[in-house]
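Shown here is a partial selection of chains from the complex, left in place.
Naming follows writing order (A, B and C), and every chain is counted from residue 1.
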Amino acid sequence: QDKLSVMLDWFVNPDHAPLVVAQEKGFFKDAGLEVMLTAPADPNDPPKLVAAGGTDLAVSYQPQLILQVAEGLPLVRVGTLVSTPLNSVVVLRDGPVKTLKDLKGRKIGFSIAGFEDALLGAMLEKHGLSLKDVELVNVNFSLSPSLLSGQVDAVVGAFRNFELNQLEIEKHPGRAFYPEEEGVPPYDELILVAHKAKANDPRVKRFLAAVERATLYILNHPEESQAAFVKGRPELNDELNRRAWADTLPRFSHSPAALDAERYSRFAEFLKARGLIKEVAPVDRYAVVVK
Amino acid sequence: MRALLRGLVTLAVLIAGWQALVWATGLPRYLLPGPLAVADAMQRQAPLLWSHGLTTLTEILIGLVAGVALGGVSALLLARFRAARRWLMPLLLVSQAIPVFALAPLLVLWLGYGMASKIAMAVLVIYFPVTTALFDGLRRTDPGWLDLARTMGASPAAILWNIRLPAALPAFWSGVRVAAAVAPIGAVIGEWVGSSSGLGYLMLHANARMQIDLLFAAVLVLGLFAVTLYAAVDAVARRALPWQPDTQPAEDANP
Amino acid sequence: MLAAMTAPMPATPPLSVTVSRARLTYGGTLLFSDLTLDLPAGRTTCLLGPSGVGKTTLLRILAGLAEPEPPTCVTTGDGQPLAGRIAYMAQQDLLLPWLTILDNVLLGDRLRHRRPDSGRVERARALLDRVGLAGRERDRPAALSGGQRQRVALARTLMEDKPLVLMDEPFSALDAITRLRLQETAAETLAGRTVLMVTHDPLEALRIGDHLHVMTGRPAVMGPALEPSGPVPRRVDDPGLLALQAELLRRLAE
């Protein structure tokens, strides 16, 4: 049994289903791995810890990876967990905002992730607005409450599988605007990153195989996997998580180890155009298919 | 017995006030749940609260002991050595101004994900009030006693130990009282540093999932820790300072 | 009892001390300048003077607690510095409220890192007995009356085996009878040491002082020594002493 430490991007939630199910169902063990999953409180920490050798793998996000690599962190993407964007701009459905155009002059809450201005800027420009036409407020942990309480008119950084359900449960259904439909190139929301030097670590290959197996298992046996997911985590067994589970299922990458290099370079070009990075590095510097 | 009864009445009034606030402001459940909802969550999730609470309590207690010890030693060093005053003091001040997330990866890297990093954060929070309180106390010794000790040929260390320290103990305990009240939040902040158990973890978790009733249930447990700890420290302080009269007048006017 | 109490003769020969040309100003006021006081070896010198004249200040200069100005000079008979060879009883009792009475008496030993052995503890108990506080060893100072506190401070001073003893109004809070008894105790215990005692009571000075100085005026001047004859403690109804008392009062009233 080889040990492997994996740091999640945030507390355990349905986005991590393949990892948790693989753990609970013993797929990792079958692959000869003893995996330790830990959760940080700050999603920015795991990549740093991977880079510093504090953990073997981390769950992170494609846009952040590009920013981090530009800042010199020795990271590479080795796998994909969720292969569509989850991020979205959310407003209340019965609120005044019907289209992105209506955001003019309004307050938009965000939880600082580092690239929301790029994302929002692109979405607004498609509708003839710019970042100057809105007021951005950091609301940190309180995306839904700030929207529900009318403190802000829209939030960016809300996950379509999560915050939308949250709002619906609170009887104030939301309306999502999807970045990939509003001028932002599609990207992988959740990816697995490793230290550059460890990209070809044989454990990683086995790990990815186990994740792939778990993903397919979830697709085939949604009920059993749900049960495995909440086993020992009673706090995850509530209405919201059940709904999020259902909405997340179709978004898991069916072949976690596969890489669409073209998609990565397209997004990097986008970030460069938005001024977040100075130059576009070749994709093979920061995203690999594990051999 | 009467103290217990009074405590219960206090509690009842606080809860009633809380319920009144909920009614008066008409705040929705996901912003401020009422006491009933929280009580329900508490009861439903009792085992969860219990197991996470135990983790946090352990961290709090270890953090408190370590923080008070470290703070006490620091204050003594500051009082004893000019060099410490010059080099340690600014460091100590800056340490108070560093936000967690700047330190979190470092702590995790050095101390791992276990309890050590959480205790370290708790210690960091507790450390300063204790150090300042004791150091300020050590700086305020009756000059007459110091003169007496000097004529008796006492070394600075002996004076510190036998005169300045006992004389500063009331101030020290005042600092420990503050420490006891902030220790719970110290441990919770520590749990932000990457953890998979503890009330801080539970809270972040509940918050992220809008299980606000569970969040408040955890807050309540934490508040209980703070009150109990404070009361315990207060009792110990009174016992430790029999020569220091509490001159708070017992009789009282009505407000 | 008496045998146990009579102080062990000081290990060192008696020490004479002189403070000469002392000068001190407090915030612009010249307290004294060119003040000289001789403390003959092994004798008891009493210092009298109106309240506020500077007696305590002079004691503090000798004890190394006040910073006199030049050309102040403190010299000793053997040429060694005074530091560490002084027992000082201040005007306030300065008992430590967190220590028991016995521990207060043993404070000097504690402060010098010496664990008081049973001999020292025995001596402390005997001294407490002599000052009339037997049985109160384990009490805290807060439980004592003003005069009892002063007696503990006296016992603490007598515990110190030092060649120079400085006492600032050591009996001021005591009734006449207790005072007489303790004057004798002090005189016995301190026999052979150099003592400087500030007192406001002329009779007291006459009873146990070998050299009596009156300090008056601002800037203060030190009067010449009066030297009552006979061994201490003297009987106060001696007519010679009464004459000296009148002289003392006259000088004080100057």
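Following the convention adopted for this analysis, a contact is a pair of C-beta atoms (placed from the backbone, for glycine too) under 8 Å apart; a residue touches a chain by one contact, two chains touch by 3 or more.
Computed from a predicted structure; not experimentally measured.
You only see one copy of each chain, but the structure file as a whole lists A x1, B x2, C x2.
Everything below uses one rule, namely that only the chains that are shown with their structure count from here on.
Chain closest to the overall centre, judged by the mean of its C-alpha atoms against the mean of all protein C-alpha atoms: B.
Work out the mean CA point of chain A and of chain C, and you get 83 Å between them.
Measuring from the averaged C-alpha position of chain B to that of chain C gives a distance of 49 Å. Within chain C, not a single residue touches two or more of the remaining chains. Multi-chain contact residues of chain A, defined as those touching 2 or more other chains: none present.
Considering their complex, residues 7, 10-11, 13, 38-42, 44-45, 48-49, 52, 54, 141, 144-145, 148-149, 166, 169-170, 234-235, 238, 240-241 of chain A touch chain B.
Within the complex, the chain B residues that touch chain A are 28, 30-31, 45, 48, 101, 104-105, 108-109, 113, 191-196, 201-202, 204-211, 214. Across the interface of their complex, chain B is touched by residues 60, 63-65, 83-84, 86-88, 90, 92, 94, 96-98, 107-108, 110-113, 140, 142, 160 of chain C.
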